[in-house]
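Here is the structure we will look at, set down as structure tokens.
Removed from the display is one protein chain of the complex; every other protein chain stays in position.
To keep things simple, chains are lettered A and B as they appear, and every chain counts its residues starting from 1.
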Amino acid sequence: MFAGILKYILKRSIILFLTVVVAVYITIWIANMGGYVDEIVKSDILLSVSQSIRQNPAFKGLNETQITKIINEVYNNELKKIGFDKPFIYRSFIYLKDAITLNLGRALFLSSDSGSKNVRIIILERLPNTVLLFTTTQMILFFIGLFFGLFLSRRYGSFLDRLSVLLAPLSSLPGWFYGIFLILIFASLFRLWFGWGLPYGGMVDAPPPIDKVAYALSVLKHMILPVLSWLISYSFINVYVRRTFFLMFSSEDYVEFAKAKGLPDSLIQRRYILRPTLPPIVTDFSLTLIGSWMGAIITERVFNWPGIGSLFYAASVMFDTPVLVGLVVIYAYLLAATVFALEFVYVILDPRIRTGGA
Amino acid sequence: MSKVKGFLSQLLLYKSALIGLIIIIFLIGLSIYTVITIPYEEATRLWRAGEQYWLDNPRNALPSWVNIFSQKRLPETIILSTEKPQVGVSKAIVSAPGERFSIIKVKFSFRYEYDDFPSEINLFLKASFNESNPHITIYWVKPGGEQITLKSLLISRETMYYISNDDRLAEEIRGYISKKINRTIEYEAPVTLLLFAEEDNSVLKPDTAKVMKGVYELWIEGIIFETKVDLDAKLVIYGKVYGLAGTDHLRRDLSIALLWGTPIALSFGVTASVTVALIQMFIGALSAWFGGIADTVLQRVTEVFMVLPFLPLLIMISTFYKFNIWVLLAVVIILTVFGSGVKNYRAMFMQIKEFPYVEAARAYGAGNLRIILLYLIPKVLPTIIPSIVISVADFVFLEAALAILGLGDPLAPTWGKIIDDAYEHGALYKGLYYWVLQPSIMLALTSLSFAILGFALDKIFNPRLKEI
Partner (left out) sequence: MSGEHLSVRNLTMYYRTIKGEVKAVVNVSFSLFKGETVAIIGESGCGKSSLAKAIIRLMPRNVSVYRGIILFNGINLMDLNEEEFRRKIRWSKIAYVPQAALNSLNPVVKVGEQMIEPLILTYKMSKREALEKAAEALRRIGINESFIDRYPFELSGGMKQRIIIATALLINPELVILDEPTSSLDVLTQANIMNILKSIKGERGLSMIFITHDISLSSELADKVAVMYAGQIVEFNAAEKFYSDPKHPYSQKLMESVPTLRTDKKLGFIPGSPPSLLDPPKGCRFAERCPLAFSRCSEDPPTIYLNGDFYVKCWLYAKE
């Protein structure tokens, strides 16, 4: 049996890995935009080479033809050094290998706050900000959904229940949309009316407080509106989905039998409703969490939050391919790792899967 | 037919569905009206047109109906032109017989009863002459009869005098009024205020300055040393309100974009939603029905797409190619089609294909395609209608989101583009809330109506909910 499990794990890992590879490769191709990025790099190099040659006192005496010749030589050398003498398709595989091994290289245009052009540093500088904001948001949403979903599933048809169904469509307006209005009210109008308002955006006051506690408080203050915008948008639909989910599972036969056995409500909720439904709930949460780290580009733009989302946007607009590819690789690995981990979680949570039953 | 009737009557039971449906019908009506009255080419032409076309409109003006609710009557734009015969416009060009010069006298007069000052004042002059440029002097006459010389200048064939931008004039009049009321006006009062203000202590602070109501006049007097001459003038006193929806920073009438945003949003949202759902369903059915290699391949392809970051790729492609909106639609569809929806449909079809009536169909020799199209898909169709309706909202917002990010079609007059312009020009900081609120409300209305309808449909169509 052990060999069977091992074989299965191996098979899954290989498939996941291949998925990552293909996805990254596609990104490399698209990010190159049909040679456009190549052109940028090349013209960059030509410019810097020309400048350095012309400014080099050693070449002062030479005439134009000779200078041009030297420039061309050095230029072509430089291209050879970074492998640009070979066609893109050849280079794409090198990029792929680098990306997969997390050798993310240097950015073309962007740089980190500390001035480094190392893509890994750029990304790692921003990642914690996004993780902080969105993990907090997702956890709050998760518990709201779970708690109220469970609560409402037992009060089907009650006023609160119908209210939650009524408010669920609010989610059709994305979080960032509410964000704009929250800024309008709590930042703009409040300042007009009360002389004080929540921040317009950003992660921390400028200049940032030195004291650690004050810094943390400042970050918290800046988190209020973004988190709130997502809560307004997604709480109701979350509660609605969970409540529908639990409703469906409360009408299962084994729940009824549990009631017939005279078991108290709390035990039934825990063991007969929550426990069997954990696999899809956990899956949903994990994937949503990972997704939110990468997908909240617009929210980060609206709130000027220095995270992965704004990095994605900046890199996309500037065609900073190394950064883009780096981000995609990291995301792909994170996702693959999560999916992989979930398989184990499934096995633990649902005994039917262990022996291949159901 | 009775099935449709039965379904409709069930739907109408839900008041929320009714509201959603009514709003959608209203939006469709609005779209039809817009498409008929302003054809698309004209709309884009207008929207794209440079400032020249919109020059008669005020900049960043509020919608006119604001005046209904506000105590202060905000000014509308007053345009007086010698090219159009109007009350309050008089022009006389007199060539004295025997003399080789002409005297031009243009007089504009208008009533100003508003409670607030205009936003700008411009004078457009067109002169026709042979060689010598006319020399004119412009006077401003306030209701009291008091005459102020604005400027003396030589004009060319086309001259624009931005009266409100004339800083030197502002200083002059400031000094003049200060002397008159024996107090110094401390702040840098703009021309628009000074030319219209009550000349008493109220003018000392910008918040307290009052409008002198009454009849104003603008005189243009000039001399040209030729006989065959003509001069046309247009005085535009820009208001602070305009039209149904106000104007933006380029003086464009926002109602055009608001109206046209409707059919664009609707067609974008519905087309994307329906197309994606249908294709995903078909792929899911193929995957579930044929199984084997086809299934494996399709599943792996789906997984690759699920790993690819949708929005960043879309941003990259849009930044590079600067699409028009319909190509954008196609790209969005292609990128979305292999998403997680396929997995859901596949799961549904895996269940359905085991149903006895499907087996029966196979037994009588039905072809694969026939089974997929006539047996599998129709069974699943009702259940997914709610999600199709709900996802319209998502696509409408996707288009808006791209516009807000500054991508998408830069020429299409969409709601997202309005919000983008507004955000770019600091609408929230400047308090130009209407600029953001109007398109936002349209977006919200559209999305909410589809979402409400979709949720009500879900209650009807979702078989598992019915059991409860």
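Keep in mind that, in the parts below, contacts are C-beta pairs under 8 Å (C-beta built on N, C-alpha and C of every residue); 3 or more make two chains touch, one makes a residue touch a chain.
Because the structure is predicted, anything quoted here is derived from the model rather than measured.
A.B. asks: What chains on display are touched by the one that is not shown?
C.D. replies: It touches the following shown chains in the full complex: A.
A.B. asks: Which residue from A:83, A:128, A:208 or A:264 sits in contact with the chain not drawn here?
C.D. replies: In the full complex, the listed residue that touches the missing chain is A:264.
A.B. asks: Residues on chain A that touch the omitted chain in the whole complex?
C.D. replies: Within chain A, the residues that touch the unshown chain are 156-157, 252-254, 256-264, 267, 271-272, 275-276, 349-352, 355, 357-358.
The rule we apply is simple: only the chains that are shown with their structure count from here on.
A.B. asks: If we count contacts the way the header does, which residues on chain A are in touch with chain B in the complex?
C.D. replies: For chain A paired with chain B, touching residues are 15, 18-20, 22-23, 26-27, 30-31, 33, 36, 156, 165-166, 168-174, 176-177, 180-181, 183-184, 187-188, 192, 200, 244, 247-248, 251, 294-295, 297-298, 301, 312-313, 315-317, 319, 324, 327-328, 331-332, 335-336.
A.B. asks: So in the complex, the part of chain B that touches chain A is made up of which residues?
C.D. replies: Per the stated touch rule, the residues are 16, 300, 303-313, 315-317, 319-320, 390, 393-394, 397, 401, 404-406, 419, 428-429, 431, 433, 436, 440, 443-444, 447-448, 450-452, 454-455, 459, 464-465, 467-468.
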